[in-house]
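Heads up, one of the protein chains got dropped from this complex, but the rest are sitting where they should.
So that you can tell them apart, the chains are marked A, B and C in the order they are listed, and the count of residues begins at 1 in each.
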Amino acid sequence: MKKAILIIQCPDQKGIVAQVSKFLYSYEGNILEVDQHVDENLGMFFMRAAWELDSFSLEKDEIAARFKEEVGDRFQMEFKLHFNFPKPRMAIFVSKLSHCLFDILGRHYAGQLEVDIPLVVSNHPNLKQVVEAFGIPFHHIPITSETKAAAEANQLGLMKANQIDFVVLARYMQILSAEFIQHFPNRIINIHHSFLPAFVGAKPYHAAFERGVKIIGATAHYVTEELDAGPIIEQEVARVRHHNTIAELVQIGQDVEKVVLSKAIKYHLDRKVMPINNKTVIFY
Amino acid sequence: MKKAILIIQCPDQKGIVAQVSKFLYSYEGNILEVDQHVDENLGMFFMRAAWELDSFSLEKDEIAARFKEEVGDRFQMEFKLHFNFPKPRMAIFVSKLSHCLFDILGRHYAGQLEVDIPLVVSNHPNLKQVVEAFGIPFHHIPITSETKAAAEANQLGLMKANQIDFVVLARYMQILSAEFIQHFPNRIINIHHSFLPAFVGAKPYHAAFERGVKIIGATAHYVTEELDAGPIIEQEVARVRHHNTIAELVQIGQDVEKVVLSKAIKYHLDRKVMPINNKTVIFY
Amino acid sequence: MKKAILIIQCPDQKGIVAQVSKFLYSYEGNILEVDQHVDENLGMFFMRAAWELDSFSLEKDEIAARFKEEVGDRFQMEFKLHFNFPKPRMAIFVSKLSHCLFDILGRHYAGQLEVDIPLVVSNHPNLKQVVEAFGIPFHHIPITSETKAAAEANQLGLMKANQIDFVVLARYMQILSAEFIQHFPNRIINIHHSFLPAFVGAKPYHAAFERGVKIIGATAHYVTEELDAGPIIEQEVARVRHHNTIAELVQIGQDVEKVVLSKAIKYHLDRKVMPINNKTVIFY
Partner (left out) sequence: MKKAILIIQCPDQKGIVAQVSKFLYSYEGNILEVDQHVDENLGMFFMRAAWELDSFSLEKDEIAARFKEEVGDRFQMEFKLHFNFPKPRMAIFVSKLSHCLFDILGRHYAGQLEVDIPLVVSNHPNLKQVVEAFGIPFHHIPITSETKAAAEANQLGLMKANQIDFVVLARYMQILSAEFIQHFPNRIINIHHSFLPAFVGAKPYHAAFERGVKIIGATAHYVTEELDAGPIIEQEVARVRHHNTIAELVQIGQDVEKVVLSKAIKYHLDRKVMPINNKTVIFY
């Protein structure tokens, strides 16, 4: 089913829901999902609405302008209009660890993710065979401190050539440059292997072991220039015990990582994530 | 804050959200919460909307009639209009086990439950002292097979005298008669100590132990004439291990029971539960 | 590290732990793990002990006889002695759904499962390419009601030729014959897509949807002749809401299924599962 999805933010006031739904109704829109949120501290109103496009009486290309004119301007709205077609194009960056990558590929194979995956990029060659068995091109771009700038230029070229909409770091163990990040604002999803804000940075499972926590976690977030500090999209945890070694924490944690990252990708694809300041609204 | 809450069901068609929100807006309603649900099998639309009453330009007593006239009739709606005042009046029925009762009393004490509790009814005397320390009258109504009819008549008299809106069975180990139930359709909440539909009936922890399940649970549901078969409001589970005795299952399970029952009460109080056929929509 | 693992059951009495640990100590055994369980209803004692083999002063082939003579006979023990080498040999049976299979293959690839997978058997051809990319032979054995007996004979031949120790049904949608099951007593692991004993049989997600449960689950169990009634190894659940369609329940449930099945395989491989009557002890 072809869908349009509208994401709105504006100063809070009365009548917004009424005007938005009236607009959709006046063009025969069959509303499929609607969710809204008021942030009382910010005095801001947020809304997401999805409707069937086939029976809508406005042309796809007219909708944004007409909505701006009839509703948006009146409420000083910032809004984005999305469609669930063509499918977004997602690049996956990965290093050696396979668990997040395979989880994504498995879901994609099973038809759970409405996305095209034009390529997987890795600084190691080992995952090539399985990726290609899933019918996805694999690009091995080794990185050393000397070649890093050139490697990123190469990566960015691939992103452009493949018209990539957003990037998923599926346990990619290289830190992206500020320049790379600026090409994809709130469009790079990283999985960090701790329950942020606990255990920022390298070796969080070691830090968790040292502190003797009884629960470990993982966090999917949009990448910003400050390491592990971007808007959190999703988190999950798992229980551990004193006898678990660091290697066992890693293994238990990997099960959490892959679930969290795949959920974050799904929310992003469904246009359910709205970053605000350094947080996210996740619409249902 | 004084709130009005509207719960709607009607055949699904376009424009319902638009008309409902237009109605609220036209009388200066500041919408606080709105959630809707379409059941595609039934072809039915369900909606809950809450708005501030103080700034609303219709009188409290006019709202229902005006809504029916302007919106309800047009969409063949069944709807209920609630207000968050005066507080609903809840009776608690309990036998000997204290955990659910104390959890409810503790939450009520802490201001978490917007409800009046005019009385606790028990077929045993043991919980009297604590209940009264919370400032709530305690009625001991013993029940034997001979006195059951008279006891229920006594209970019903107390319900009427205290203008009880709904009843909570907080591990009340007597089966209510069909007649009693008919006084409170979808207004008696029971906690069953299993993950329904597994282990219907008596001694579910024994049955769970026998089957060797690895997870036990509890279910809060509206009471209907068929035992343990009414619409489920909430469920939760806890992990158990082979070495847990039945007594330990009981203790682990009690922690689940009290959380589930209190959540169900909260949903009910917030007018977030809509029973449909033998299921429930739980609005957010 | 080479390990020996001893699994014991016997009538409960004093001194068992002392004698078992004395035996291990007397031959220089370095105990790595030990767990025991007393079933007071049955009056039975259960124990699992694992120790390093390299420093043990008995030859691998002598241990069982010596243990029987020095300890086992005295306490009327039934015991099994396992080693963590050579790796057990596991066959995977699958139909069309990929999620459990891919999860197992991914874990095997990542070195999480100490097992050899000589083959995957399927009644459909679609998963061949990915399975083979993981370096595992794929056998397509179509099944119709006419060919079922011949197909099972074919399967059993493959099991024998590949010296298969145990079989995993990773959403294999055919019912195995009693004869097949008898070849692998407590050595066929099935994943059932409900929280047993709720929703036995076909289409459990449909049944869960009908009943309006708030939580769904999955159960890994050993296969016995009675459908979905064998000893439960592991269970897990996930929360659902009224708006989830059956298709969404299926998708949410698949995430639970794959985790539960992989955990059950891991427990089985680590010799941590002891079936007793129709339940399991899961040693830590």
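Keep this in mind: a residue touches a chain if its C-beta (ideal position, glycine included) is under 8 Å from a C-beta of that chain, and two chains touch if they have at least 3 such contacts.
Just so you know, these numbers come straight off a predicted model, no measurement behind them.
J.: Sort by label and list the shown chains the missing chain touches.
T.: Result for the missing chain's touching partners among shown chains: A, B, C.
J.: Quick one: say which of B:9, B:36, B:98 or B:190 touches the chain that got left out.
T.: B:98
J.: Of the residues B:92, B:259 or B:273, which one touches the chain left out of the display?
T.: B:259
J.: Among A:2, A:160, A:203 or A:279, which residue is in contact with the omitted chain in the full complex?
T.: Final answer for the missing-chain contact: A:279.
J.: Looking at the full complex, which residue from C:22, C:87 or C:160 touches the chain that isn't shown here?
T.: C:22
J.: Over the whole complex, note the residues of subunit B touching the chain we left out.
T.: Residues of subunit B in contact with the hidden chain: 97-99, 102-103, 105-106, 109-110, 112, 129-130, 132-134, 251, 254-255, 259.
J.: State which residues belonging to subunit C touch the missing partner chain.
T.: Touch with the absent chain occurs at residues 14-15, 17-19, 21-22, 24-25, 28-31, 34, 36, 284.
J.: Hey, which subunit A residues sit against the chain that's not shown?
T.: 37, 40, 195-199, 211-215, 217, 231-237, 241-243, 245, 278-282
Here is the rule we go by: only the chains that are shown with their structure count from here on.
J.: So how do the chains connect up here, line, ring, star, complete, or something else (other)?
T.: Graph shape, chains as nodes and touching pairs as edges: complete.
J.: Using the average of all C-alpha atoms in each chain as its centre, how far is it in Å between subunit A and subunit B?
T.: Going by mean C-alpha positions, subunit A sits 37 Å from subunit B.
J.: What is the distance, in whole Å, between the centres of subunit B and subunit C, each centre taken as the mean of its C-alpha atoms?
T.: Their C-alpha centroids are separated by 41 Å.
J.: Where in subunit B do residues touch two or more other chains at once?
T.: As it turns out, subunit B has no residue touching two or more other chains.
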